[in-house]
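Only a single protein chain was left out; the remaining protein chains are all shown in position.
Showing subunit A:
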Amino acid sequence: MSSAQLEIQLIASLVAIACAIPGTFLVLRKMAMISDAISHSILPGIVIGFFITQDLNSPLLILLAAVTGIITVILVEYIQKTGLVKEDTAIGLVFPALFSIGVIMIAKNANDVHLDVDAVLLGELAFAPFDRLIISGVDVGPKSLWIIGTILLITIGLLFAFFKELKVSTFDTGLAASLGFSPVAIHYGLMTVSSVTTVGAFDAVGAILVVALMIAPAATSYLLTNELKRMLIYAICFGVFSAISGYWVAHWLDASIAGSITTMLGFLFLAVYLFAPNKGVIAVLYLERQQRTEVSLLTFLLHLKNHTEERERHVNHLNEHINWQKVRSKTVLDLAHKNNMIQLDKNIVSLTEKGEDFTSQAIDYIITNQDSKIEHMKDDFFLFRG
């Protein structure tokens, strides 16, 4: 592996981490689309900054672009507050307008500016190692590595300092306000970090991948955990994994690095969406099936408990009586038998002691709806997990 390859992967990984952190909070605040808006509408900020500084990596340019990002958020909120249009419409109005101003500005000055729309949309990570930061004659590494590294350090610092404030204001704005943690300040703080990160990552990976790196890792980890800290850590891991594996996929296919990373993010999400242990599609289908069987089992047990007469408890009679198909009756019968809830005597079914107990407890629960009574049953049965 050459040092340029290593540098590209390092930049991609740092960008992924820097994006995953604000991205997690954007996803939880249901503001995923605002990152899309910011990533596009900072274009005029970048162009104006470039006119002034003539340097794509100047801190002033990053600052100007971030300010454009904040202006986007303010405009969206202002339009939304009039009550005439909804938030998604407001976003759809604001960012294309700002983005197109940027496009026109580039087109008007295309002759003497090394900036084009393709590079802005898709970025070009492959060229990142060529733009070096030279300090008093010494080459200290690619400029974009320093830029995103600095942004990442600031982001991590802010995250550690304000984790509790971010959490409470994301979960419960009203409580945060009453406790004196200004939700407005935290909101704009998060928007500023998102804007700065977007600008910093923009040059390396482009506007579209920035959005993918903010939203996809967070959305993926949301399916896997019930704890905010873990969600952040998983999101970071997914981001870095996609960055590195995406780089090698691009290397192997000789294709765009940004495109490959985004594709990896998509595959990762799809895999988790299908196979996540609790929230995944397959797990949910399995759970529903299981619940259906258990409801059937309970219905069956209740029927046995309610009827003492033998003809109501004959195996063949049960088929037609409870109105199930043969296969289903057999599944339920087997399940009850396996759990020692019933005994069979010449095709007459009756409840065992365990079956009696279980059924009474279940009835108790259904009538009183008291969770404490069935805590110990929950491990065995999906039905009561709610």
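Just so it is clear, contacts are C-beta pairs under 8 Å (C-beta built on N, C-alpha and C of every residue); 3 or more make two chains touch, one makes a residue touch a chain; residues count from 1.
By our rule, contacts and distances are computed from a predicted model.
Trainee: Of the candidate names "ATP synthase subunit b", "Metal ABC transporter ATP-binding protein", "2-oxoglutarate ferredoxin oxidoreductase subunit beta" or "Succinate--CoA ligase [ADP-forming] subunit alpha", which one corresponds to the UniProt protein name of the undepicted chain?
Mentor: "Metal ABC transporter ATP-binding protein"
Trainee: Using the touch definition up top, pick the residue from A:Ser2, A:Ser136 or A:Asn226 that touches the left-out chain.
Mentor: If we include the chain that is not displayed, A:Asn226 is the one touching it.
Trainee: For the full complex, which residue in A:Leu6, A:Val140 or A:Ala161 touches the chain that was left out?
Mentor: Once the missing chain is taken into account, the touching residue is A:Ala161.
Trainee: Determine which one of A:Val85, A:Leu175, A:Ala255 or A:Leu344 touches the chain that has been left out.
Mentor: A:Leu175
Trainee: Could I get the residues of subunit A that touch the absent chain, sorted low to high?
Mentor: Spelled out for subunit A, the touching residues are 28, 30, 83, 161-165, 167-168, 170-175, 177-181, 222, 225-228, 230-231, 369-372, 375, 385-386.
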